[in-house]
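All protein chains but one are shown at their positions in the complex.
And now, chain A:
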Amino acid sequence: MKSRSGIMLIFLVAIATVSVFYTALPEGINAQQEEKTFVTHTGAVVTTTGEVLDPLYTSATVEFDPMEYLRDFNYGRVSQLSDGTTVREFTIIANDDEIMEVSPGIFFNVWTFNGTVPGPTIRATEGDIVRVKFINNGEKEHTMHFHGIHPAGMDGVFEPVGGNGGQFVYEFEAGPVGVHPYHCHVMPLEEHIVRGLYGVFIVDPKEERPPADEMVMVLNGLDMDFDGENNFYAANTIPFYYQHHPIQINTDELIRVYVVNMVEFDPINNLHLHGNLYNYYPTGTDIVPSAYTDMITLSQTERGIMEFEYEYPGKYLFHAHKVEFSEKGWVGIFLVNENENAVESKEYGT
């Protein structure tokens, strides 16, 4: 009898002991695993036998490549009317079942125009006829609402296009000159936009702007947990992408960035450039810059064109000076290379 009660006690003690060791200690670290090192944002070097959690995003793993998107301009299928007017035809397919790896290892159901967030950058010259064949392959209703000047029936607000193959053709004359957003305009609007149904529409002046290395940056955010706050911020969707993959540019070459702020939930966003200042053209409608600055602040759907040249080679940061946004991904680097085609070499100092 005594032994049985003893067993009872031992049993209890054993349960307690096992639970201590099972729960209190992390799983044994396998000594055979190879060690990796990584550098934190502050420059500290950390060694681990485990895996590194860092938005070290590579385009190899995903369909959407922010580097490709950066300089990808879609001019459409071009034809001429009898009076010589250029017609540009585009096909845009909306979807709402796409799962996109929005940061390494994190997958999110985005809603897309042509499969990407942002949708394609559409480009036309002032006075061109823009004809967009819109197909909605999603389950919900979607539209395309272009900023700019066009007839009421082409506004993409009161003509919702049904899902599962619904179609609509938007046709209007490109104008005014500038950089404009387009986006879905179906309620609940905030959701349709923040999930990714937007893109950039550039209207070039008839007299071309000076040649430049041109790029598009859509400032956006993603609300992963649907709490009405963004968990990620980025230029062109993928947080920290241009920090880990710097944008290569040259010294003494004009850089022209079309910037569009599509961030929802937050009242402002901004863009600060390091080691330089830029000429800023709000909405891109004027040929005279409104400011020469290193810092602009944009509210929702505010946009503009910035132009600058780097004199000195090296790495330069650009990011939201709302630091919260940059620490959640909206940060990047221009890697300025010495321009081999430069006519004259410059000498600095004495």
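Worth pointing out:
In this section, contacts are C-beta pairs under 8 Å (C-beta built on N, C-alpha and C of every residue); 3 or more make two chains touch, one makes a residue touch a chain; residues count from 1.
Please note the rule applied: contacts and distances are computed from a predicted model.
Chain not shown in the complex: UniProt lists it as "Putative metal cation transporter", one of "Putative metal cation transporter", "4Fe-4S ferredoxin", "Acetolactate synthase" or "Hydantoinase". Contact with the chain not shown here comes from a single listed residue; of A:52, A:149, A:169 or A:287, that residue is A:52. When the full complex is taken into account, the listed residue touching the unshown chain is A:239, out of A:239, A:284 or A:304. One chain is missing from the display, and on chain A it is touched by residues 1-2, 4-5, 8-9, 11-12, 15-16, 19-20, 23-27, 29-30, 33, 36, 38-42, 44, 46, 48-55, 102-108, 222, 224-225, 231-232, 239-240, 324, 327-329.
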